[in-house]
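Written below as structure tokens is the structure these notes are about.
Of the protein chains in this complex, all but one are displayed in their positions.
So, chain A:
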Amino acid sequence: MTTPRMLALTALLTATFAGAQAKTTLTVGVFPDLDSVVKAALPGFNKLHPEIEVKISSLAYADHHNALTTALSTGKGAQDVVAIDFGYIAKFAEGNGLVDLSKAPYNAGQFRNQIVAYTYPQATVNGKMVGMPTDIGPGSMFYRTDLLKKAGVKATDLNKSWESYISSGKKVVAANPGTFLLPDASTAASIIIRTGLKNGEGLYFDKAGKVLVSPDNARFVRAFTVAKQIRDAKLDAKAGAAFSPEWTTAFQKGNLATEFSGAWLVGHMQNWLAKDYTGKWNAQNLPGNTFASWGGSFYGIPEQSKNKAAAWELIKYLTTNKSQQVLAFKTTGAFPALKTAGTDKIFEEGVPYLANQKARILWRAATSKIQPIDVNRLDPIAEQIVNDELTNVLNGNKSVQAALTDAQRLIERRAR
């Protein structure tokens, strides 16, 4: 090899090596289906940031959050960007494992006006914001048009009020033997618990941490009473929580007349849950002019991350870039948290699964009416206790008053 060639090769190798050195490798921890959103985002993100290489590690929903808990507790093993579901955000917000995005250099507050209003308080505990909202789940009542038609019931009859939901529901079930109005009566209770909150109230605790659950709280009394009425009228399939085997089978067999859920349920229905019933489902607002949210996802940065700046770049791209948020919506059907993404023309289009109903406009309108809910670290405990007591009312002979008295006592015991 001649000397000039040798020199050129050396220079080339050095350049390659230096280039490789400058590249930052960013790890992202997510759960399905959010992993497909991040995957779809990478080509666009790498155009903007060729110097950042992104590696996705995806675990099942619960495993991801458990692994993150372990990584944060030991201070080792967390990715640079971590996805957090709504159900876990308060828990992580309370500890010190995730960075406060409201502070410099992140200053997440700058995007506050661009993002759906109720999401920021969800990710903020004691002034500390640990997650940037990416998708939301505006609540919707899905209903089977064919079953309603057979009973001569209109969707508006069902969602006028909870009372008319029950009375019209009885007609639907009577006209369609073998069907149920909804999978589980407790869903109605959880919607009522989540709506009509006073400003500054959380679901179970007020701002000062005082327990709100009590036999004198109208919200809980009504929630329990309505659920009990539904169960006593034999309208529900007693399927327990969503995604239970009983719930899944009822959907697949087409035995459900309505279900309350986030807009994202359509994705599940068309892909596997109720494939055979395309065009027979429609969407409507929740009964009683109520608006509630079903989950939502956030991205956070663990304190242990060594690539915080690059991590924030990726999070900003995923959450505040309009075309990316629209792409995410197309990928999984998760509703964008970024308001401008909601103005995209795709939202004016009909949803093929819902017989081309323009349901997205309905959901977009609903997002602006959902009230922010204050989160509390003890929410999971309170939720468990309230659910247990609700089961006692639904399955047993416990009175609503006695159940709520016990629930209050049990939550207060833990809230020290």
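Here, contacts are C-beta pairs under 8 Å (C-beta built on N, C-alpha and C of every residue); 3 or more make two chains touch, one makes a residue touch a chain; residues count from 1.
In this section, contacts and distances are computed from a predicted model.
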In UniProt, out of "Cytochrome aa3 subunit 2", "Nucleoside recognition protein", "ABC-type transporter, integral membrane subunit" or "Gonadoliberin III", the chain dropped from the view is recorded as "ABC-type transporter, integral membrane subunit"
Only one of A:Ala151, A:Ala237 or A:Leu286 touches the unshown chain, namely A:Ala237
Among the options A:Lys23, A:Arg112, A:Lys253 or A:Lys275, the absent chain makes contact with A:Lys253
Among A:Thr145, A:Gln371, A:Asn392 or A:Thr405, contact with the omitted chain is made only by A:Asn392
Absent-chain interface residues of chain A come out as 65-66, 69-70, 72-75, 91-92, 94-97, 237-238, 240-241, 244-246, 249-250, 253, 255, 303, 377-378, 380-381, 384, 388, 391-392, 395-396, 410, 413-414
